[in-house]
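Every protein chain of the complex appears in place save one, which is left out.
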Amino acid sequence: MKIVVAYKWAANPQDAEVGPDGTVDWSRAKGAVSEYDPVAFELARVLADTCAGEVVGLTVGAAAIDTPLARKAALSRGLDSLVMVADDALRGADGTRIAAVLAGAVRAIGDVDVVVAGESSVDVGDRQVAMTLAAQLGWAGLNAVRAVTADGGSLVVEREVAGGVETVVAGGPVVLAATADAALPRVPGMKEILGAAKKPTQVLDLAALDVPAPADTIAPVSTARPDTGNRQGVMLDAADLPAAAAQLTAALRQSGVL
Amino acid sequence: MTEAVEPDFDVIVVGAGPAGSVAAYRLAQQGLSVVLIERGEAPGSKNLSGGVLYGRVLDQVFPGFADEAPVERRITRHVTTFLTPDSAVSLDFRSDRLAEPVNAVTVLRARFDPWLASKAEEAGVFLMAGVRVDALLTEPGPDGSPRVVGVRAGEDELRARVVVAADGVNSFLARDLGLRRTEPTNHLAVGVKTVLRLPRAVIEDRFGLTGGEGAAHAIVGDCTLGIGGGAFLYTNTESLSLGVVLRLDDLVRSGRTAIEVFEHLLEHPGLAPYLRDAQVTEYGSHLVAEGGAAMVGTIATHGMVVVGEAAGLTINSGLTVRGMDLAIGSAIAAADAIVEAVAAGDVTASGLAGYRRRLEAGFVLRDMATYGRAPKFLERTGMYGAYGELAADVFHGVFGLDTTPRRHLLGVARRALKESPVTVRQLISDGWAGVRAL
Partner (left out) sequence: MNVSSQAWVVVADDATIGGLLGAARPLGTSLVALVAGRREVAEAAAAAGVDRVVWLGEPADGVPVEAYGPAVGRVVAEAAPRVVVGPATDSGRVLLGAVAAATGAVVLAGASELSLDGDKVVVERAVGGGIALRRDRVVAGTAVVAVAPGGTVAGAAPVAVEEVDPGPLLALRVTDRRVTPRVGVDLGSAKTVVGVGRGLKAREDLALIEDLAAAAGGELACSRPLAEGVDWVGKERYLGISGQTITPDLYVAVGISGQIQHMVGVREATTIVAVNSDPHAPIFRECDYGIVGDLYTVVPLLAEAFRAARS
């Protein structure tokens, strides 16, 4: 079985700088494996180990996503090999475009049975790209996945629904987006990181992938900082905590919220 | 003694700060296999400096580094200021001679450290990030004392001929082997720092700079609320590095927190013109070893050397605060000594003695000795209040024309001295001690 883990190399928005006019500067923010993606690596590895499968990591983005540290960070998480598309033409690409490029790469890898992804990316957080990827491939897509096992030629997926858990059997290839707590990812140790250096990485050429050119359908109008509301911002004097507690309590009782 | 298991690497370097990365680079350049282990997800993520790197020593390793590396500004202006609640007396030195060859540069560690580590990678060093070393692997040494043969992280072990401990001021590795005890608090200071964003043009305007020039301000007096220490203000390309360094014992005695003192500094009217409209961003604190040469203990033992801050190599001379250049100097010395020792097949303490020899021959330990009296001098409390007031009074006597008849400078000084808690004897004693210590 060939399992692809589609992950993102992205920066945490906390490290980005937002100007007073709402423009976002990501230049000082450092990329890393996106927060919830390690869960996908773990699920993929567990699945592969139960059926003698192979795990291929896949990520796409701007040229800067390909560094020795970035390769090790992925390959040390239970991958057998890594595939990347690292091209500055993808800088700022929207989710549908990213999904299209991922689909092109999955087709280029060939014979893929399942793609596993994290719940959402740390820097966008729309929970959408994995499902768009499924559609781009013409495959089924399932969200909120907690577990996946192989049963003959099918995949048996456990996914959360309102009020419970369903078991869904997929008769063909499928893209699965895992919940953020589907598995506790193991932390790569020295052994895994050393081993990572011995595993192959293939960088695919964006132009050679079978992906339509992006259509410019969105024009930016304006940006703004989020309205954080008019809060009072009363800082209580921490030098005398009992008095501060009393003052706070009185104020909260007064306004009726306590 | 049975032959040890074949090591995984010739050298394990723990900590990818300036000391670790330069040591790793220099070792790999000379043909050894090196792994550089960093506990942060990326080099620099867990590191903090005031921000000034005296770069000549790095030029020896990477000639012309200031053109290639992500440095902020090249310092051509040094200002030392005595601050009182309502006055500031400053010594302002600027010189073109400081620009070329490059002397001091400001850096931001989160950008600079990754560059240094990537140079090491280019030279063939295996960089391993996100791994925290838990323990040293040791075996009984030739004289009964332990011989370091590797490191352990979690359940994994890695073996090497030599381990370089470049793991910072709280060096876990140095303490694991008993080479450093917990320092007495008069050997330690706590540094608190923030980076404040300001547009490039505003910085250049406010500090009188053009192009990539930079200014470094050292401030003493009212800014530390009577606690031993001082403040610094450095210019980066589009931000300022502002911080305080406070003697830990003084701080504890005062009952205040470092954050309180820092907040006072942020709001000091003497600094307000520089900081107006600047946006506070990251904020961090760091312990600084200030014990001087007394703190540098054993830095080479069987199978291990200690470099950088882990070896206590920092200098606060009152006029300059140095850590990175000493770290780099020690890294060069250690790397060259290790290459020598590995070639000779002797990595015992005596085999690695070339490290200390090189440190003593170069500037590192000599400067530590030269400024050896600085910590003791800086303990004298006059620095932190009375002298600032005295100087301000003298200058006020000169410049404050209030229609009372004028005196000569000597008369002004004597009058100011009379009203100051400082005595002539103290002044002379401190002056004499100062010029011999700083």
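Should a chain be cited, it is by its letter among A and B, assigned in written order, with residues numbered from 1 in that chain.
Everything that follows uses one rule, which is that a residue touches a chain if its C-beta (ideal position, glycine included) is under 8 Å from a C-beta of that chain, and two chains touch if they have at least 3 such contacts.
Just so it is clear, the model here is predicted, and its values are computed rather than measured.
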Touch partners, limited to displayed chains, of the chain removed from view: A, B
Contact residue for the chain not shown (choose from A:G110, A:G152 or A:P220): A:P220
Where the unshown chain meets subunit A, residue by residue: 13-14, 16, 18, 22-24, 94-97, 99-100, 119-120, 122-128, 130-136, 138-144, 156, 159-161, 163-172, 174, 180-181, 212, 215-226, 228-229, 231-236, 238, 241-242, 244-246, 248-253, 255-258
Footprint left on subunit B by the chain that the document does not show: 194, 259, 263, 280, 283
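The rule we apply is simple: only the chains that are shown with their structure count from here on.
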Where subunit A and subunit B are represented by their mean Cα positions, the distance between them in whole Å: 39
Footprint of subunit A on subunit B - complex, ascending: 8, 35, 37, 41-42, 45, 110-111, 118, 121, 126-131, 153-158, 197, 281
For the subunit A and subunit B complex, residues of the former touching the latter: 17, 28, 30, 32, 67-69, 72-73, 187-191, 193-194, 197
